[in-house]
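With one protein chain removed, the remaining protein chains of the complex are shown where they sit.
We just call them A, B and C in the order they show up, numbering each chain from 1.
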Amino acid sequence: MWSGFPLFPEQASTVAGRVDALYTFLLIVSIVMTLLIAGLIVYFIIKYRRRTDDELGAPVTGALTLELLWTVIPFIIMMVMFVWGASVYFTLSRPPQNALEIQVVGKQWMWKFQHMDGQREINELHVPVGRAVKLILASQDVIHSFFVPAFRIKSDVVPGRYTTVWFEATKPGTYHLFCAEYCGTQHSGMIGQVIVMEPTQYQAWLSGGTAEGSLTAAGQKLFQDLACHTCHRGDTQGRGPVLDGLFGKTVQLQNGQTVRADENYIRESILNPSAKLVTGFQPLMPTFQGLVSEEQILQLVAYIKSLGTQQAQVTSGAPSPNEPAGNPPLGTAQEIPASAPPLQPALTPPTAKDEKP
Amino acid sequence: MSEKIVSTKVYIVIFIALLILTYVTYQIALIDLGWGNTIVALAIASSKALLVALYFMHVRYSSRLTWVVTAGGFFWLAIMIGFTLSDYLTRGWLTAAGGR
Amino acid sequence: MSDAHSVLAHHFDNLEQQREAGTLGMWIFLVTEVLFFGGLFTAYTIYRMLYPVAFADASLHLDTTLGAINTAVLICSSLTMALAVYGSQVGNRMLLILCLLLTIVLGAAFLGIKFTEYAHKFAEHLVPGSAFSYGKPELRQQAELFFSLYFAMTGLHALHMVIGVGILAVLVFQAWRGHFSPVYYAPVELTGLYWHFVDIVWIFLFPLLYLIGLHLGGASHV
Partner (left out) sequence: MKDAVAPVLPREHYLNVNYGIRSWLLTIDHKRIALLYLVSVTFFFFLGGAFAVSFRLELLTPQGDLVQAETYNKLFSMHGIIMVWFFLVPVIPNVLGNFLVPMMIGARDLAFPRLNLASWYLFNLGGLFMLYAVLSGGVDTGWTFYTPYSSLFSNTSVVITVLGIFISGFASILTGLNFIVTIHTMRAPGMTWFRLPLFIWSHYATSLILVLATPVLAIVLLLVMAERLFHIGIFDPALGGDPLLFQHLFWFYSHPAVYIMVLPAMGVVSELIATFSRKRIFGYSAVAFASVAIAVFGFLVWGHHMFITGQSVYGSMVFSFLSYAVAVPSAIKVFNWTATLYKGSIAYDTPMLYALGFIGLFTIGGLTGLFLAALGLDVHVTDTYFVIAHFHYIMVGGTVMAYLGGIHYWWPKISGRMYPEGWAKLGALIVFVGFNLTFFPQFILGYLGMPRRYYAYPEEFQILNVMSSAGASILGVGYILPMVYLVWSMRYGPSVVANPWPATGLEWRTTSPPPTENFAQTPVVTWEAYEFMPREETEVVGKLTPADQPT
């Protein structure tokens, strides 16, 4: 990198190189095309400049082969761009199985982070190097956008639903975090830092903080406080569906459709319970809109997710942290259990226990 | 003027057909067909709209250009609804596809 | 009273060209109207798909009888409008004026009934906003969404009716003064197109707003 006048931002994630490669390809195509067009223009206007006042242009009106050629060739080049871009995008859209989950709430004008262990941060996010991190993004008010240029990732944070974004940092350091979607007066102040640490340091940081109990524990407490458990009981006698083992399953709805029980579904079911009614149940559940904050909903989601994985855990083998992608495909209900003990041995990120069933 | 004059008989027939279709759509709405209700309701509404357009609005007797303009309007409406809907219908696909 | 010269604008070559331009212009305007309402229909489609239960339930709070009567009223008004155009085509001034007046009366009747419905909704606290309340708290939010769409769609439709009635009133005046003849009746014809279009919008609104919950068997399915 040319330090005085950089043309690329720092590459600090696994996808950054791929994005830059695509960018470079497009850059080369663009430079070639621009030089070609500009060169031809300059050549033509000098060569064929008007010599006499009465001169007319030659009667060249078209050439079908040539025109077909410059229709088809750009189209082919563009298809390369499309496929290449789509493949990078696909990677960006699919978090690996063993990703460390962190919950993010954007509000005017700050970023709030909740780690699974209960650590909370504002405008600062600590993550370990070499470990995929999946962020679940929620907005408390308007649309924001979570943007870390060094990671080449960005995702809007939309009120009313969750979006996700993931990255795997490749080198320790401190990187810019920006809000990229205009969100009001202090939009440009909604910035922060992503601090990438060596795993050991990260562990030290995790244990050094003043954790208030894990997110699942907080979610469980809320679940009791809001009396959710009176209807959503462990047996099938409750007035609401059983939540154990729910997460990641496909749910049969009353209107004949099915839906996968993901974070968004759980969120919607808390706030708009009748929107996707499970078959066999009545729309009895009141809405919790306005009664719980976005952070609390995220805690409840974390708790229900932990219920969802208990069955999977029964069959799971020994914990194998840092298992690279290549795990079982998404959605087989073995999302990360978040009930790790507060103090973990070093090098074992607390929330990685997923394993093949 | 070159505009074709449609006889009043045609108007009355269309008028009666429209009233009958209104009655039919109401009666069918009372029967539970699941999503079929919506489809039938829209089919009847579309045929009523078509009758109004073809006869009351004289599209049937109009130039090809009028046909194109009319069809174009509804085609663009279909683009708007269709593409927007495609987003909502496929939002869940990615995770589900991985899940198998 | 109106010969070809007095009604031909300076920039057209002949009446045929002028008429063609007017009709095409009106149709293009109607296309813009299709897309104007289309935005609302798109929103309706999305939310109806997302919240079918709440929409069906909320639609039960609409007065189907009044809605059906209004549908019939509008269809009648379309017939009278078509006959008004016929009257102007054959040069029957009395038929023209009579049918225009009937159309106005029917249009006003539609608006009156619509207004009654609105008044009921207001009394029942079904108007979106802070006063909105809904019998089933678990469906409250999406029901409010339904009523937002209901008022947006029918309100915009009613506005078009009001404008239409206004134009018809002008036409009656002009017809009275003998403006129209079998040679020149473009304003009547174009207003007819507009009026029928407004009718078509209602033909879709009626089943989509009033009838979607009926098959669930009336008031309550809790």
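As a convention for this text, contacts are C-beta pairs under 8 Å (C-beta built on N, C-alpha and C of every residue); 3 or more make two chains touch, one makes a residue touch a chain.
In this text, all values refer to a predicted model and were calculated from it rather than measured experimentally.
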| item | value |
| --- | --- |
| Missing chain: touched chains present in the view | A, B, C |
| Which residue of A:Glu101, A:Glu181 or A:Glu295 touches the chain not shown here | A:Glu181 |
| Residue of C:Gly39, C:Gly91, C:Pro137 or C:Gly178 in touch with the missing chain, whole complex considered | C:Gly39 |
| Hidden partner interface residues of chain C, rising order | 9-13, 17, 20-21, 24-25, 28-29, 31-40, 42-43, 46-47, 50-51, 128-130, 141-142, 144-145, 148-149, 151-152, 156 |
| Residue ranges of chain B at the interface with the undisplayed chain | 65, 72-73, 76, 79-80, 83-84, 86-91, 93-94 |
| Contacts of chain A with the absent chain, listed as residue ranges | 5-9, 15, 18-19, 22-23, 26, 29-30, 33-34, 37-38, 40-41, 44-45, 48-51, 54-63, 66-67, 70-71, 74-75, 78-79, 81-82, 84-93, 108, 141-143, 145, 147, 149-150, 152-156, 158-161, 163, 176, 178-189, 272, 275, 289-290 |
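The criterion applied here is as follows: only the chains that are shown with their structure count from here on.
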| item | value |
| --- | --- |
| Comparison of B-C and A-C by number of C-beta pairs in contact, larger one | B-C |
| Whole-Å gap between the CA centroids of chain A and chain B | 41 |
| Mean-CA-position distance for chain C and chain B (Å) | 16 |
| For chain A paired with chain C, centre-to-centre distance based on mean C-alpha positions, whole Å | 46 |
| Where chain B touches two or more other chains, by residue | none |
| Shared interface positions of chain A, touching two or more other chains | none |
| Chain C to chain A touching residues, read off their complex | 50-54, 136-142, 222 |
| Residues of chain A that touch chain B when the two form their complex | 93-94, 248, 250, 256, 259-260, 262, 329-332 |
| List of chain B residues in touch with chain C within their complex | 1-3, 5-6, 8, 11-12, 14-15, 18-19, 22, 25-26, 29-33, 37-38, 41-42, 44-45, 48-49, 52-53, 55-57, 62-63, 65-66, 69-70, 72-74, 76-77, 80-81, 84-85, 88 |
